[in-house]
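Everything below concerns the one structure shown next.
Only a single protein chain was left out; the remaining protein chains are all shown in position.
Letters are used for the chains, namely A and B, taken in the order the chains are written, and counting of residues starts over at 1 for each.
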Amino acid sequence: MSALIFERSIKNRRGITLPEFDCPEVHLDENIVRAAAPRLAQVGEVDVVRHYMELSRNAFGVDNGFYPLGSCTMKYNPKLNEQTASLPGFSDIHPLQSPDSVKGALRLMSELSQQLCEVTGMDGFTLQPSAGAHGEFTGLLLIHAYHEDRKDVKRSKVIVPDSAHGTNPASANMAGYSIINVPSNAEGGVDVEALRSVLSDEVAALMLTNPNTLGLFDPNIEEIAKMVHEAGGLVYYDGANLNAIMGEVRPGDMGFDVVHLNLHKTFSTPHGGGGPGSGPVGVKAHLLPYLPDGTVVKEKFIANEKSIGRLRSFYGNFLVNVRAYTYILSLGSNGLKEASYNAVLNANYMMAKLKDHFPVAYPVPCMHEFVLSLQKLKDETGVNAKDMCKGLLDYKVHPPTMYFPLIVHEALMIEPTETESKETMDEFIRILIELKDKAYTDPEYLHNAPYTTPIKRVDDVLAARHPVLKAVL
Amino acid sequence: MKRMYAHTHEWAGLEEGKDVVVGISDYAQIALGDIVFVNLPTIGDPVTQGESFGDVESVKAVSDLISPVSGKVSAINDALLSAPELLNSDPLNTWVIKVEGSVDESLLMDEATYLALDKDH
Partner (left out) sequence: MASYLLNTQTQTQEMLDTIGIKQDQLFDMIPSKLRLKRAIKLPEGLSEMEVLQKLSALAAQNKVYSTILRGAGAEQHFIPAVVKQLSNREEFVSAYTPYQAEFSQGILQSIFEYQTDICELTGMDGANASVYDGATAAAESIAMVLERTRKTILIADSTHPHVIDTIKTYTSCHDTVIEVLKTENGILSVDTLKQALNQNTAALLIQQPNYLGCLENIESLAQMVHASGAKLIVYAHPLTLAYLKSPRALGADIAVGEAQPLGLSLAFGGPYLGYMAATNELIRRLPGRIVGQTLDTEGKRSFVLTLQAREQHIRREKATSSLCSNQALCALTASVYVAAMGPQGLKEVAEHSLRKAHYFQTELDKIGFTLKYTTPFFHEFVTKTPISAKKIESCLEQHDILSGLVVGPQEILWCVTETTTKAQLDEVVKILKEACL
């Protein structure tokens, strides 16, 4: 446990100093001026440095070690990306400069959009959405605008499989749609008959992740897209798992009308402890007229008469887009394909090595990730997925995603990514098997894990029942 | 007070001439785990038997509260806002809302039937 920055505060201590005032004093109405200063920390620069160094020691990123957090694609973030994003020509330009003075930025945005079109098989992109969920919301508004424009106003529902990320139904709700959940079939894909039974002229779209959150490619995708299209709906691609398929198959060729990508997953931009990300949205030609304001096409800001409007200020998380562009230039056509190949290879290797020790939820060849079920382990030992994850912390590896997708009991979702080596994965597999043996011999040990972290298990019930959301000053 | 139960694990406390009292069953609180928050309606809100009037949150889940009565909310249990754990410790004596309205008893079960049903879970 570290002291809070506020607990390091000493009255009247200063960090950064500013120049003397060189302009005359101004008197504003005293009714709007603060009487007392905000109670922020009063610390020196050395205090600040030591404080954040201590916090950094209690944080863990991909640069610290293996981070197989399923669905998040925690691949290595190349340092070159950081260097290009910090070039003053990118980091110090004002968003409202004249287009003539930002030709390089507009060119970069146009080229990145083009590259993403080619990777996904779409006809146009907007870089404005700032994260995956923001992209979903954007995509659904585009779908809404498309139907409205065709006076097809009955369409008030969006279909979402039960294996979907929670952001899918939540974004659809934000876009004014009610949700129809469809179950998965025995193979983990969309139950085609169940889908058929809910399709109607009230359905605006189907949202799909393919490969889905179980790491499985839905072989019926062409038929699914065709069914939805025949019912007059559109098909939305959640690109969270694009890292599995670059250069192999494209959402545009599968029949999708709209896609969002997560540049912070597939295109190696860092996750920043929760963000910033970038969630560009790609569309087929019939949706181009609705792209948001602030979109750059062919080095110009477009002005769509039928635009859905603006999703945020300015043009998106530009510096994140600079990083993704850097990555695409570095890897190129073959490199992207190789990245996906190795991501899938690594996942299948781990699954092959683990499948005799833990039941795989859907024991068929996976793509870039797979899901284990620890239900049997829990039934036999009382040790659950959470206990196993806490046990992993003592080995200084980040645990997989737990309890997702919701359709698998005691789920552990493992996504190694392509940038991990065989020896790293072998070590993780060894640890997981060791912990499993421990579960049978000494379950208590795992119930109480972790042991070597700065704190022991947290009381999240206390946190939620009696919220303390800021420091007592 | 006579307690009638819904299939969705809420109870309705019925007493001649008084507003209907609504709570959740012991089975419900066990299934939910540690309850950390209760989203309550406001006094005067209409409620319909069989429809949601609020929800209860645990750390990792949220469940709708389904009204066993139709009418208008006449009181809410403010104590739950600061101490939601009351629903875990004493669900049968912790009411959630009171409703001025009517109950279609044919849609509910008496205590004995509900408890017998409960064991099937």
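In the analysis below, contacts are C-beta pairs under 8 Å (C-beta built on N, C-alpha and C of every residue); 3 or more make two chains touch, one makes a residue touch a chain.
Note that the structure is predicted; figures quoted are calculated from it, not measured.
Novice: Taking the complete complex into account, tell me which visible chains touch the one left out.
Specialist: Counted over the whole complex, the chain not pictured touches A, B.
Novice: Determine which one of A:Val203, A:Val320 or A:Val360 touches the chain that has been left out.
Specialist: A:Val320
Novice: Using the document's definition of touch, tell me which of A:Val198, A:Ile302 or A:Ala464 contacts the absent chain.
Specialist: A:Ala464
Novice: Footprint of the hidden chain on subunit B, which residues?
Specialist: 36-37, 45, 57-62
Just so it is clear, only the chains that are shown with their structure count from here on.
Novice: Could you pull out which subunit A residues touch subunit B in their complex?
Specialist: 403, 460-461, 464-465
Novice: In their complex, what parts of subunit B are in touch with subunit A?
Specialist: These residues of subunit B touch subunit A: 34, 36-37, 57, 59-60, 84-85.
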